[in-house]
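Shown here is a partial selection of chains from the complex, left in place.
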Amino acid sequence: MIIVVNTKCSKYEIDKLINHINSKGVSTNLVQGESQSVIGLIGDTTKIDSDDLLALPCVEKVLKVQEPFKKANRLFKPDDTIVDVLGNKVGGGHIGIMAGPCSVESETQIIEIAQKVKASGANFLRGGAFKPRTSPYSFQGLESQGLELLKLAKNETGLPIVTELMSTDYIDKFVEDVDVIQIGARNMQNFDLLKQIGKTNKPILLKRGLSATIEEWIMSAEYIMAGGNENIILCERGIRTFETYTRNTLDLSAIPIVKRLSHLPVIVDPSHSAGDWRLVEPLAKAAIIAGADGLMIEVHNDPQHALCDGKQSIKPEKFDEIMKKVKILSEIEGKSI
Amino acid sequence: MIIVVNTKCSKYEIDKLINHINSKGVSTNLVQGESQSVIGLIGDTTKIDSDDLLALPCVEKVLKVQEPFKKANRLFKPDDTIVDVLGNKVGGGHIGIMAGPCSVESETQIIEIAQKVKASGANFLRGGAFKPRTSPYSFQGLESQGLELLKLAKNETGLPIVTELMSTDYIDKFVEDVDVIQIGARNMQNFDLLKQIGKTNKPILLKRGLSATIEEWIMSAEYIMAGGNENIILCERGIRTFETYTRNTLDLSAIPIVKRLSHLPVIVDPSHSAGDWRLVEPLAKAAIIAGADGLMIEVHNDPQHALCDGKQSIKPEKFDEIMKKVKILSEIEGKSI
Amino acid sequence: MIIVVNTKCSKYEIDKLINHINSKGVSTNLVQGESQSVIGLIGDTTKIDSDDLLALPCVEKVLKVQEPFKKANRLFKPDDTIVDVLGNKVGGGHIGIMAGPCSVESETQIIEIAQKVKASGANFLRGGAFKPRTSPYSFQGLESQGLELLKLAKNETGLPIVTELMSTDYIDKFVEDVDVIQIGARNMQNFDLLKQIGKTNKPILLKRGLSATIEEWIMSAEYIMAGGNENIILCERGIRTFETYTRNTLDLSAIPIVKRLSHLPVIVDPSHSAGDWRLVEPLAKAAIIAGADGLMIEVHNDPQHALCDGKQSIKPEKFDEIMKKVKILSEIEGKSI
């Protein structure tokens, strides 16, 4: 970290500031410029909060030199993390394809969709049992019953289950029933939830928050890792911008950036980001070719009668078509599904 | 709601769509334009999800005519809601001033600050016991011990306590110990938490999410109200934009808009939005004159040694100075603290 | 257009409003809902400004049914526009690759780069002569001398020239010397410039403004087309968001959306959007596979000594490598370079 010193401060005040910082076990190096001086902090600064420094007298600005995450940092673990879920790998050259309906609706529905997406090449079944909805009057999911139906579909197809956890009350149940616990965009900074799943050993799918910077997103992964659970798959699903033709703006630049900063795998959800089934194919293909380690796609056998998000769901036939192209692009990228 | 019909659809398909909508108990009115037709939906459309309509064939766009909230809607309850906390009122001409440190740190600290802010005119004591921090390595608050210290300060001063709840595990404790339960910006769409506090009868302070639209913010209040708890104070605390001189961009336009759309009181937090103590005074004054029902301000007796967010905390003397101006402005607005 | 009527308005006032609208030559259709009425406007509403309607009494909201652009609208011209520049086509299955340095610096530099990018498959030479710089103290380009050097490079290689016009003072010179006139992001709503180039017959490359919606961007194309010039290539170059790891957030979703709304070709500039040469390859590939009609890429023979934007420039060897991949992806998309 580097402190930019307020130009109005005297030498005496600057010395006091330097002593204060040294007292925290960090060395300093004062560089005096013509109109501005700066203090470099040397040593382990991860325990020093830049916001706390800003409250000290004579501190004008604090500039960060290093990323604030450790366990998720590629600097300290250069090799790709590969998350292995019942033999289905994500990361390190392995593409994970998670497909299924927005909401689990019935046994027939979920089994039929699971069979179809498996046939097309998906290796995970996604499906919502507990649904985060903006309105309290919208369908909130089949909840526990939905989990049971997902288990039936898993029994039929062997596909591991990915589904969203919204409440710490259900952690034990999810650890038992679910293969990948999804943390939704709206809970990306629900720190209580992050801490508690950090104590489990379940693979976690961590979606990026609607207004989360890449750094905050990786810091949320760091929360989980700090608890001991390092099986994390990041998922880009669009950020909020001023553009209204799409529900959110998919930030594909985040893929190569995350891969440079962190060793964790990162996948893309083209269905939620765009909110429009017509964009799923181009965005899914673009994600793979930009280096994503997988996709999460909404597939529904009858989108027009889906209980939620039908607008962004594609039919199994369309999914099959997209998968054919995704396979070719994965090969071009030297990866396997 | 109004459906814009896809120009490629035949009369037969449009009729099918109309029948489908009618089957949901909603009347329709087809308006045929020269190059575009629209269908108006008449009746109670709150149960119809616009996203579901978008999945239907021939539906090009769905335009919303009415706000999606009911209980929070001023249309259905024209009078201002006044939240009364142990005799301290917020809304309907009553200004609530919530002041105190970012974090509760010690008995001496919290009692000293409580006494000082009370002397300057604050009528609520704010203080963090459980702290949401971006980094797992930052100070997370004194937690339960912090709550005990807040109670001591309340005993000394009579000021009701406002503090943040981050986990459903602590709801019972908060209902017993706390006077106003704060839901932070990062949990504004933690629907599980919203549902559970909706079942209590405690006043709730609901902060706007960093990237929440005004509509989504009021919908989160609607979640709490749908559970039966109508004692809600909204709190604007800045939204995320591209500007980097401030931590967040305070959206003061939201104040008159919320007051037009809803009967709920709305206050402003100038400390968190700006992230800079130098902006607290101008933004606090601007908030009151723009019609806010109160303020939430960080005050620390020793900001330089605060355990969190010292940069945005003001000293009790500065708070006293601001309060003198805030009182004058409140009177100009015809309100009382 | 649809007008949502203020609930407080009487039947008499609504009739007055309807008469007023009818007087503008537009038919209306009143739909009375239970708690809300709406008025549908039928006929050619392109001359009616929705903002003007909002000033009328009893008008609560105005909802737009149709896109406000005509000449750029695919609805009225279903076939792809193909812009032909000296035999090099962009759009309708033809990929245009524009490559070259941020700034023209010297004869050797521009000719060497032009030869190399041509050898790798570029079919346009880009190069800045007049440079928009945030600081008045930064290098502003070689200006007219830069144009001369571009012409030398064109003579050597046959590559048509793409370069940015910042001032109406130079229109005649650009019409004479340049093959594609680029309008930069900062001038996307410089309406005076748009009107004047609309009167020329030169192909125009219109970059999306940093905070322009897709609709505003196409409306700027409409400005040029309204003047008679329909040779427009749109260029997505990132929008401004809160994320700071990239200079701008490339909005690839815009590609399929623009292609649905408009018949104009749309290309992508991965260099400026990311502001980081390490992102050029993944974003260039993603753009092509998402359906872009071309790319604009900064290539410099010596990025470290470039007079501007060296950080985002790639070397000719890297460009050659990217082009090999872009060709394969173009073929997969059924397009030719």
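Think of it as A, B and C in the order they're written, each chain with its own count starting at 1.
In this section, contacts are C-beta pairs under 8 Å (C-beta built on N, C-alpha and C of every residue); 3 or more make two chains touch, one makes a residue touch a chain.
Model, not experiment: these values are computed from the prediction.
Here 3 copies of the chain are placed, and the complete complex recorded in this file has 4 of them.
The rule is simple: only the chains that are shown with their structure count from here on.
Taking shared numbers over all numbers used, the subunit A to subunit C interface scores over half, which places it in the same class. Distance between chain centres (mean CA atoms), subunit A to subunit B: 26 Å.
With centres set at the average Cα position, the gap from subunit B to subunit C is 39 Å.
Annotation for subunit B: residues 240 touch two or more other chains.
Those residues of subunit C that touch subunit B in the shared complex are 2, 4, 7, 29, 31-36, 38, 40-44, 61, 63, 65-66, 75, 240-242, 244. Residues 211, 213-215, 239, 241-246, 249-257, 260, 273-274, 278-279, 282-283, 285-287, 289-291, 325, 328-329, 332 of subunit A are the ones that touch subunit C when the two sit in their complex.
Against subunit A, the residues of subunit B that register as touching in their complex are 46-47, 49, 51-52, 54-57, 68, 132-139, 166-169, 186-187, 189-192, 195, 209-211, 216, 219, 222-223, 226-227, 240, 275, 303-304, 306-311, 313.
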